[in-house]
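Each chain you see keeps its place in the complex, though not every chain is here.
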């Protein structure tokens, strides 16, 4: 089933509008191309409405936000809502600064979001108005583990229900919920955390997946998470002596490029709760 | 002959000022270094005149334009014109938004351009004031094919003549014309479209080539197109099982790095019409 979600991306080639940080933007563009979608980047308020209008979905990532691009996020988001395009929010660093927390919270309030993807610290910040985010990586105190899994699944469901969209909480264990059901996903490798932007890349891919699977957004979001994690596993299996995080980055995107529905269905490791 | 154009870049190490999008800027810098040129990036209006003054050529790419950088494009372009430096325009996404179309058209009107490089949709937008651009990739309806080649060559010549500069229309078949003559180039591979920024990289390289070959800009522009396409062929020949678009990106820049005039002359596939 998840494999079909990937195949639908390859078949329909969704054009995804990204307002994303300049740190990882190149990798986001390449992973979108790798999974079969087509990326376009635009963050200027006077440009974003036209651009989002010709796209199928919108990916908003607040990673290196500034006052001009925040304005672009609202303008693009409202236009995408008007056109009933799926909109994803990646609240990078929510909890790390007032501007980031406020921007993410207000985007949630003012826009109809299809999905929110972040680490547990960021999502807790959005849920509770406070968090223990330290920088842009999840705090250890907030990690999703087998020990706290039941509680975190309940939290994911509640957050999804309250925010009225798919909640994707990614980390060592990934959770994807629509408020009723929760995918618990165990793909991926810890070494992915040593590459900048695997989260940003996943947000781009997830936007493509939900855009290409409009009737089935929960499964599509889960498929994107499994695909990214599986690519991390496949990419790691191709590493040789002396390779490090820079080569690993390439290998992961390469693995997405070579993935088809069958590979994804065979490699996806998840349970539904 | 084309090989000599590349050798001239390696001999003279032109310093190229780039006002370019933040998606592919790193690859543009590395491909400029790979072909023997030296890149500098600056888009702040208060910085660009000084920077362009110490450079040999200017590459303007509107890929992630904003109001500040548009002002920088005009300021840099006017200064470059004053100093008789070659100026290249890459109208990324012309036709996809009013801001992009208007900016590209106005830059053409207000600056003396040496070359314009875009896909057929973007160039048609500039020529006709309307197009069928969908995003930043050429629309299928606009593709240059063997079937419509005669008409497209005529269009390229006419566009070059009217705009008073080299027109480089790139796609499956590439056309480079000065209004009288048209190079029809068949280097490259379709898989290059699965990497973000091969067009942006080519625009950077073309600026270096025309800067290093001031008396011979048509041939220099054609040489840059052949070099990029040939690098795509050489890079592809080094791909192994499991490699994808991310590795391909590296292999293409690597191939430019290892290319010399002889390799280019042997590998260039073109006819002159």
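Order of writing sets the labels: A and B. Residues in every chain begin at 1.
Everything below uses one rule, namely that a contact is a pair of C-beta atoms (placed from the backbone, for glycine too) under 8 Å apart; a residue touches a chain by one contact, two chains touch by 3 or more.
Computed from a prediction, not measured in an experiment: that's the story for all the values here.
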Per this structure file, total copies of the shared sequence (2 shown): 3
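Please note the rule applied: only the chains that are shown with their structure count from here on.
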In the complex with chain A, residue positions of chain B that touch it: 21-24, 26-27, 63-67, 93, 96-100, 134-137, 194-197, 242-247, 249-250
Touch list for chain A against partner chain B, complex: 15, 22, 25-26, 29-30, 33-34, 38-44, 46-47, 50-51, 54-55, 68, 234, 238, 249-258
